[in-house]
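Since the structure comes first, as structure tokens, the remarks are kept for the end.
Complex shown without one protein chain; remaining protein chains in place.
We just call them A, B, C, D and E in the order they show up, numbering each chain from 1.
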């Protein structure tokens, strides 16, 4: 057999290796929190969209929840806004919220456009559409920081209906409170709330870190698998801090509400989603039920 | 019977008068081009949204297509953009298109929010979602004026699917060309293309005029009903000009493609939609098939 | 704005006022016991039918249960029957039952005809069709008074199937016992049994009184809202007597079986159904759950 | 094998013989015009109802259309009506129509009751329900004979919907004209119109004659099978007269409109319907397409 | 009435007698274990197939599970195999299993062919298709006797799906263990497992005996009805032995798992299935719930 043919056969083998994964996640809901570098770098962006589109095509039900942080900052500068502060905390006033919604909307449609360009049916909505995300005002240390909200309800029927009609939903984290005011929602929180409401099979966070470390100073202490109990202990013992703390708490909450697995992935690695799902290459940190560990080992 | 009771009975009679109209348009698609004053004046805006929501609740299938002209201009000022011109024509360059899409997205979600606040399921999409609107570049007198498009295809399945799931679709007129570039579409054109693709029962334009005049200088020459033949003749005889000409051509095209009736309504009159549909009060100008006139007379 | 236009706008406002009610009762089942003057007076009859037809068209699921008392008496006279008595009680013998069924059938089809003439799909059935109403003989103070029955079972599937096929069911209160004998059923009882079996949102009795009075001698003591506890107390305290007693007991039973609200309406007021449902004009007496009062107040 | 067992085996063989017929008419619509002696004699009545119920249970879709002639006459006498005549023709005035509708309604429900007592879901409707039968006034030799109608439209959807919900529809031949007046319809005409509208597989008339004779004076000239051409010829040649003429014309019309076979059965023979359908015993006269004869021969 | 006609009427009466049975078992699942003489004798075979086909056509949902014992022995001889023995027990080695599967497959398709020749949709599958039957190795007195399996799981969805698509499933008792090895299953066991998994209304064993005897030596002690308690007692008291013991245990297990009735029928009687189901002729022994006896008596 010549070398050329061998290459093709190798390709065929890769596809065949994907078989058991395609089967395991058939018709399963996978919520992807999309943010960080993977959203800024055009190359990485294209990879993420390819990954999610492939997941859809082979029979999974992916849902994207995206943020838009850096692009919002860029526009705040562009329109020359004066940020408001209260006790040292930045406040999302009405004007900022208006601009943030515009920017998130733009980002949202640009993702729709990328998925559609690969020939897959996408729909971009915010938490306002079908009142998907109801919120109440979030207080930071008791401080009113404006239109920042905590999710109080996810209208999961909206997503079930869109999935049934074969759409790939792409969601920007904006919601309404009981008085119909517009609120910004932390994208991690929104993704977590949606994954919980839909009892997703997987919730994957695309981040700018390699995963969870036992000792953040020492990259060799990366944890590839973490049960909920272990996570609780790490938090209790004070190992987890900074921006990672709310993320880990989200993960714990998600697992405890019925999500099967949560992944903190390194979005800077191209195709990290595919690698996590279709290969035995451990990417980042997986959080799972105490009882799940053995099960996966035996597979 | 006391006066108070009489008032209530009068109200009941109004509802009963609506019976035949509710029946006639049951499950019929009504496309509303929403723009002009009715979109700027908050009072009028609330009325339009109430009207459309009522239409939905009593069993019709309304679809809103909106513009966002004045708001776009406001933002162009805000971000201090320099408009580009070519041979005296304003050009929609990439930056303008980006901003326009943001503003249209904001307007879109604000309409969703209003409908949702009345308890009806709305979904706000653009022509990118599900690739609803495919376009090609429009040339003005042979001149390339940037990212302004003509609709080449409406993916009606998207709207049928959303209607089946009981959404009230609210559409902003942005589309994609074959190379996945973003284009602005004239909202009248978009509404007309959608009404044609869905063989809507009605297409209603909310405008800032009373309707079509035989002599625009003389408000007593308002035409309340116009057959397609008469419209062709008016155009041919040069009576129609200015901004009204493309609108009338859109109307003619819509009727000739299977839309039953097109209405040019005065959006400055509160509840003009309800008045047109539920009463025999002629509001604005109706364009209809030559063969339809008698039919409606006989009702 | 001229006066003519103002009138039209007022009409539009009436329709808009109906919005929250149309929403609240969307797809809800409303059982209407139709009888009394509203069935004899042709003018009132037309109004009731218009009301029910409108309820159907705006998305509710009304079911009519009708009596036929006066018309039956008229025919008993016409065919020169000798009424049978036992211990002073009128007995429904076989011949009377045969005639009663014929008259009820006639009344039934005349209502179907009226609804159909308004363009809505109606179907007139008795408790025999699909064995909708099973009965056993009712004894009045231990006395056998012939073919008068108590409902022992409602075959609700029949009505669900007809509602699913978009029929407005019109039911005459005739049923079958286990030996397939034909029985007359008190229309109030039949309506109550059906409302309970279908967990109706509302059960409305069209009567010839204004409502329930604390003191029947004093029309100023009309009670507009009554919780089940209060109703029990009124009955216990002996305030309720005569024909009202079984009606109130029916109401209590209905609420306790899951019907949300029961209304004793004054059928002599035109459009009393619409007024009750679409306005805040209190017509007659509403019986509701103890826990419901606050809820409705807060709306 | 003992004699007792042999009897049982014979029974089993009868069931097995029914196999090909059960297959051939599976899910096929069979319209039965029910009238004459088979409706008066209680014994025969029970047999007809058993037959139709069996047809339903083994998977056919029977529809009964019934008359009520003799019972109507009985009641006309009972209420002491004065028949009106015009040029020697009896006129169905309003009072007669009212009574006829009542009697037909009674007959209708008694048939429902019989079918239900055998445990099969029946529904009794008239041509008013769902406006099943639209009519216009029929003139006898140009004479207005009152409320007697010709069917102008059958709303077949009503019957399809009821069949889908597994009802056995039992229809009394009363209809509405465009002004919502009630009309009597000849039951043969109604059955024929319904069979045509539903492209029934079979239309069977239960009559009080043995079938069609070549020479009505000579019972040995009974015709067991008649093609449409032959029927046309018999009529043309004047062999058919009296009450048989409209019946034969109905048959011809039915076949020419797509009904596969029409049967004129002798309703005085118990189980004539079963015998016709499940055995090769020729009962009465079958009218069929010219091209059908050979097909059936070859089976 | 002549004698010929009388015969036909008698036939009609037989069909009418079947009415209540057709009703009682409408859409009910009936599992038939088909084996013994009824499978060898061509005449009896035709009768069984006619019976099952009729059951299907009148609305029941029969499922056939067949053996193939004698035909397998014939082929073992034909290919000149040497049977293997272990401690006196015949062992199903791989070669025997291969041949058995081939023969069972042939028998399976010949039954499909017979049903299809009667015009009914049949599908022949083994326990491998859709992994209908999962097994584990069965040990006879602790002895490994080769590829003989006990059913550990029935994938009932497979049969529901085939029934929904209107197939008559014909199943040969071959299954797979967790390592995808092929196993033979005793047909009685397979039928019992399937009846239990589908909560069948009836499970009927076609056997070569008249039924269960109190005293196998005395044919006058045939038991026509046996409650589970009585069966337990008979077994406990040692009355049941030989090949009947596992059969009775199967019966008890089936009833205790929700099957309504189990029948041990004498397959040597033509149409024994029809006789059992459609007549009051007791064929063989019925095993039923303790609480069922009275219920059936009262019918």
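Heads up, the rule we're going with is that a contact is a pair of C-beta atoms (placed from the backbone, for glycine too) under 8 Å apart; a residue touches a chain by one contact, two chains touch by 3 or more.
This structure is a prediction, so every number in the text was calculated from the model and none was measured.
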| item | value |
| --- | --- |
| Touched by the hidden chain, restricted to displayed chains | A, E |
| Selected residue (touches chain absent from view) among A:23, A:87, A:180 or A:224 | A:23 |
| Given E:5, E:46, E:91 or E:123, the one touching the chain that is not displayed | E:123 |
| Which residue of E:7, E:73, E:113 or E:152 touches the chain not shown here | E:113 |
| Contact footprint on chain A, counting only the chain that is left out | 5, 8-9, 11-20, 22-23, 26, 50-51, 53-54, 57-59, 118-120, 269-271, 274-275, 278-279, 281 |
| Missing-chain contacts mapped onto chain E | 78-79, 98, 101-103, 105-106, 108-109, 112-113, 116-117, 121-126, 128-131, 158, 161-162, 164-165, 167, 174, 176, 180, 182 |
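Rule of thumb we're sticking to: only the chains that are shown with their structure count from here on.
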Hypothetical removal of chain D, resulting connected chain groups: A, B, C | E
| item | value |
| --- | --- |
| Interchain contact steps from chain C to chain E (minimum; 1 if touching) | 2 |
| Chain located farthest away, centre of chain D as origin (C-alpha) | A |
| CA centroid of chain D to CA centroid of chain E, Å | 44 |
| Averaged-CA centre spacing for the pair chain E and chain A, given as whole angstrom | 55 |
| Residues within chain A bordering two or more other chains | none |
| Overall pattern in which the protein chains touch one another (line/ring/star/complete/other) | line |
| Pairs of chains found to touch, sorted by chain label | A-B, B-C, C-D, D-E |
